[in-house]
Every structure is written in C-alpha cells, then in structure tokens.
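Note that one protein chain is taken out, while the other chains of the complex remain in position.
In order of appearance the chains are A and B, and numbering begins at 1 in each one.
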Amino acid sequence: MKKVNVILMVLVLVFALAACEGTDKPITVAMEATGEIPEKFEEQMTRFTEETGIEVKIQTYAGAENYEQALLGQIAGGTAPDVFILDGGHKIREYASEGALLALGDILEMDMGNFEQSLVEAFYYEDELYGVPKDYNTSVLFYHADLLDGDVPTTISEFETAAMNATSGTGDEKVYGFGIDPKINYYLPYIFTMGAEILGADGSVNEAEMQSQEHKNALQLLKDLFDGGYATSPFLSGAGWDGEIFGNKDVALLYGGSWITGVIGEGFNAGVAELPTEGNASSMLYVAGWVISSQSENPEDAARLIEFLSTDDELVQGNLDGLIGLPPTMSAMDALIEEKSDDPYLPVYREVVKDGFPFGSIDPEFVDTYNQALESMLYDGVSVDDTIAAMLAE
Amino acid sequence: MKKIWDYMNKFPYIVLLAPFLVLSMAFVFIPIINSFYISFFEFSFLNPSNRTFVMFDNFKNLFGDEVFITSLKNTALVVLVFVPAQLFLALLVAVLINAKIRAKGVFRVLVFLPYIVSPIAVGAIVTQLFKSDTPLVTFLTNFGFDNVTWNATSPYAFWLIVLLVIWTQIGFFMVIYNSALKEIPEDLYEAAKLDGASSLQEFRFITFPMLKHTRFLVMIMSMIVAFQLFELPYLISTIGGTSPGTPGNSTMTIVMYVYTNAFRYNNMGIAAASGVVLFALIFTLSYVQNKLQGKGD
Partner (left out) sequence: MKIIKKILIYIVLIGLGLLAIAPFVWTLHTAFILEDLNINKGLLSPDKYGFANFVYIFTHSLVFRWTINSIVTTLIITVANLLFNSMAGYALARYEFRGKKIIFFYVLGTMMIPTQIIMIPIYLQISRFGMVDSYAGLIVPFLINPFGVFLMRQFYLGFTKEIEEAGKMDGLSNLGVFFQIALPLAKSAILTQAIFIFVWNWNSFTLPSIIVQSQEKFTLPLGIYQITNSQYIASVTKAMAATLITLLPTIVLYVVFQKYLVGSHVSSAVK
C-alpha cells in the first residue's frame, strides 16, 4: 500500500513539474553590443518584461566578428539563442538554407505591410519570411553648401560639373569637389542609376550588364574625377573613414552612409540630398533584422519579443537611445520625424529607402573582388576594361 | 598512501605529464582532430549533421585558388626573413644589453615594449609615418625607394609588414636569449679572459655553443610565429575598411586566408583544409630541423 502511494506521489510530482516546464523559462537574445547599447537594451528588455511577463536573458558580444563566431558555435552545439540579429540578404539566405532559422509567417501577429518593402525583401528565402527588419541605414549625398558653387546637383551631369567647379586650392588647403570611399558599398547606387543593372535582387552577378557600356561609363566617371584631381578618398587623404574628410571640410560633396551625419557639427552649413539620378533613383541599404532560431523552445515568446521591438514607441525610443539606426516601419518613421521635427535629414532618408538595394544581398567574396579591382583602378591606374575583367575573374 | 607515492615515483614522468596531457587533450587535441575532420567535408557549423563528404575536393580547390597560392608564397617569404632575423638579431641585442653597460634594465624594457603595445597602435602610427611626402619617406627616396604611401603600394606594403613583425617580436626572443645567457657560468668567461681571449672569441667559443638548446627553441618558435602571422597584416591591410591583403593580395598570409574563408565567406571546409596544409608545412619543416641539427632528444 505504502509503495503504491509513493509511486503515485512521484508520478503526480513529475506531471506537475512537466506542466510547469516551459512557461517560466526566459528567452535568450543575442546581439553584438558596443558603446552604450548594452545598458539601453537592458532598459528596453525591462520594459518588455513589465508588459508581457516574459523574462529575457541578454547575451552581448564585444564585436561583430566575435558575435558571429559565437553564434556559429552555439548553433553547432545546440545552444542557440532564441532571438538574434542577422544582416539581411546573404546571411539570411545562408542561415535559412541550412535550416538554422524558423520561418516566421505563421507565428508573427503583426502587419508586415507597415514595413518598408525594400527592407523586408532582404529577409525572404524561397518565398518564406525568416526575419523582421530591426532598423536600417542608407546612403545619401552630403554637401557643404558654402563650398559649392551653386545648387546641389540633381542629375549626374550636374553632379560632375559641381564636383569640378568646387575643387579649389592646393596642398593642405585643397578642397576636393567630391569624396567617396571607393567601394561597391557606396558606388553601386551610381552604377544602378546610370543604367547598369550589374546585380540582381538576390545578389547574383549579371555578367552582361557588368560588361555593358553603362557600367563602363559609370566607372569611367569615377576614374576621371579621381585622375583629374577633383575627387579624393579617405585612403588618399590619410583619413580613417569618409566621415573624417567630410568633417574636416576636405570635400564639398560626399556620398556615404547616413551615419556620417554624426560629424556635421555646429555651425556647419551642410545638408544631405538624394543621389543625383540619370534613370532610376537608387540608394544603398544596410539592414539587419531579428530572427528566431529553429532550435528555439519558446518560439511564441520569441515572436512576442520581436513584435514588441517593432512597435512605434520602441522603435522611436530605440533611435533616440542609439539602439538602432533608422526605424524600418513607415508608421515609426513618421512618428520619429514628428518627434525630431528639427532634423532635416530624416525626410530624405524616408524618400531614399524606397529605392534602396540591400548591401547584405551581395556575396562577400564578390564584394572583396569588386572593391579590390576598383581600388586598383583608382590608385594603380588600371584601365576601366581591365578593371571589369578583374571583377569578373573568380 | 605510501603505496601510491611509491607507484608514482616508479613512473614519475606519468605524474609529471598528466596535468598537461589531460588538459591539452580536452581543449586542444580534440578540437584539432575536429578541424582535420572538417577539411574532408563541405561543412557549415549552422548544420553540422548536414555535411557532405568531398574527400580531397577542398584540397584540390585550395591549390587551384590563386589567392591561396599567393598567401603560401607570401608566408614562405616571411618565414625566410623572420627566422634568421630572430635567430641572430635578437641574440645580438641580448648580448649587447648583457655587456658591461649601464641602464640594462631600461634598454630591456624599451626593446620589450613593442611586443606588448597593441598592434592597433603600431598600425596607426606606421601608416601615418609611411605616407607619401612625409619626412621619413622623402628621406628614404635617397636609398632608391619611391615616394609612395608604403602600406598602399606593393611590394612596399609587404616588406613594411615584415619589418614591423620582426621589430615587434624581437623583444620576445631577446627575453628568451637573455635568460639563457644568464645561465652561462661566469667562470667560463673568467677562464677565457685569463687565456687572453677577445670578446669575439668569447662569443664564438663560449656563448654561441652554450646556447645550443635555446637556439633550437628560438628557431622553432620563430618559424611558428612567422607561419602563423595574422594580426598585423590583417589589421594594417584593413585600415580604412579595405579588404584583407590589400594592396591586391600582396599582404595575404595563410592564416589570413583561413580566417577570411572561415568567417567572411563561410567556407569552413576550405578553411580547415588550409589549416591542415599549414600544419603539415610547419611540422615537416620542424622535423627536418630537428634531424639536421641532431638536437631534440
């Protein structure tokens, strides 16, 4: 009799425990977090727990490379975080194709139509959605109004003239008309707008377009500007990055990432504009998103976290706290523009994002090959035709 | 208890080697085997069970990749210059500082400094010093060098890095030589002086031979350091966001190749294969060294 009781008690306990399991386990979020992000993110997670009662355990890594290496280790070892961040495009395809990500179509309860479509597209793989954009940054034309000889250019030919006219001085005093970090990261919009569709939406390289006259024209334009002494790069100027040459007023025009606005100081008569166009408008997008691991044991809770992070309030707060770049939803961007009504750059970004191409879509190997060839063209005097040949060589 | 102690003393080497071997097996050996294993597969850590056995394909592709061959050449060159440099230069510096001069401590600290200063600092200052039109570069044109930005032009970039690596590592080898130098009994030198030997003879007949075991250590270590060169060329060639190995692939070393393939391009199989090749290279060379010099055992 006693024995039976004991067994029954044990069984009851076991069932009770099994029922409890899973409801109180915290979900883990992993991210690369530098600067003040860890602090601010913790505050954000506290808000989330208050609202939903779901506990969150935060994993932060000191740098981008370490973050990804740790992710690989965790996924391989079966201890992947429930939610983590991945760049849109190539990375998403890679992880999804290996089955490391959970398809989000069924589990998310929010309106994906509110997101900028150019951003969301980077998170599809084989027609399934695998990630939700967390923020974005884009590229724009920066200018110093007081260094320009006239209006801000809106077409490519105006742009070329403006660059040439704005160049003045020599030696230390020299001001270049145009500055750019000559990489596919920043020059691709020029190539697209001048009519060379060298890359497909999924990042595939179109060889015919690579060898087209339009592509050659685009490259020739850049080469002529550099060779003629009208343009410079951070490398040539000994600067650490392109923001530096703009901040030091070494250039009148600069095409770069939207984060450069950080160097526009007090008293600068500067601004941002859309890329001068010849055909279709274009810009570069840097978008990262939240994904759920396919190993996750709490996908529902994870989904709630992502939805929380995509609300207007959290997106706006995130931008103000420095947690994210630009908000990826249209409603949040509107809210942000209202909040920061004295910020003249936000409306430009809102325009430019619609025609953006996600940088993450490009194969990293192609990026390196293209950039190296581009650098050789500008610094080593390689001809445009030879450059294109080098870009296509694998 | 006594019985255990007695047993341990019968095979003291087992006891002495045990802690090292156990820890090493667990955290080094198994991972190495893991890597070697991966090199025969098309593999991703995202889905380890989904690997495809490709046998030697990774190795075939490796040797067909121009970038890898370049990295092999570059690394070989580094080794050829670095090893003799440390074998002799570091020894020279150690001997010089050991001579009867004052402020030995100060010099030792100075020479050791580049070893512990962050490579970021080294990279930053060097790229500034070696830009075109700087006083240093202009001065060097007198020796037939062009007026260019060294870290952006090949082959200047490569040799600049070789120079830097030698210079940052000299402190390490100097310290090793130094502690060995101190072990040489003073009486040997005193006896030599009585016999009327010059400093050069002292060096040739006392110092140099007495350092036999240390020289082997320096030889092997410098070879390993040179073959595994990664941080300085990676940092310097990516200053300003350029791709590793810039300009062109002239500063690409084998480990840089491994790293970019493993983590930029996610080609784990190829990365592991290149690791295997690197290991084979170093190991063979060390074995040959060992045999040639009759040292080791």
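By definition in this document, contacts are C-beta pairs under 8 Å (C-beta built on N, C-alpha and C of every residue); 3 or more make two chains touch, one makes a residue touch a chain.
Fair warning: this is a prediction, and the values are worked out from it, not measured in the lab.
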item: Selected from A:247, A:327 or A:360 as touching the chain missing from the view; value: A:247
item: Footprint left on chain A by the chain that the document does not show; value: 30, 33-38, 58-63, 66, 69-70, 72-74, 76-77, 79, 137, 238, 240-241, 243-244, 247-248, 257, 259, 262-263, 322, 325
item: Missing-chain contacts mapped onto chain B; value: 5, 8-9, 11-13, 15-17, 19-21, 23-24, 26-32, 34-35, 45, 93, 96-97, 99-101, 105-118, 120-122, 124-126, 128, 167, 171-172, 175-176, 178-187, 199, 210, 212-214, 216-217, 220-221, 224, 227-228, 230, 255, 258-259, 262, 271-272, 275, 278-279, 282-283, 286-287, 296-297
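The criterion applied here is as follows: only the chains that are shown with their structure count from here on.
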item: Parts of chain A lying in touch with chain B, wherever the complex brings them together; value: 65, 68-69, 72-73, 75-76, 94-95, 98-100, 181, 183, 234-235, 238-241, 364-365, 367-368, 371-372, 375-376, 379-380
item: Residues of chain B that touch chain A when the two form their complex; value: 44-48, 50, 127-128, 131, 152, 239-244, 246-248, 260, 263-266
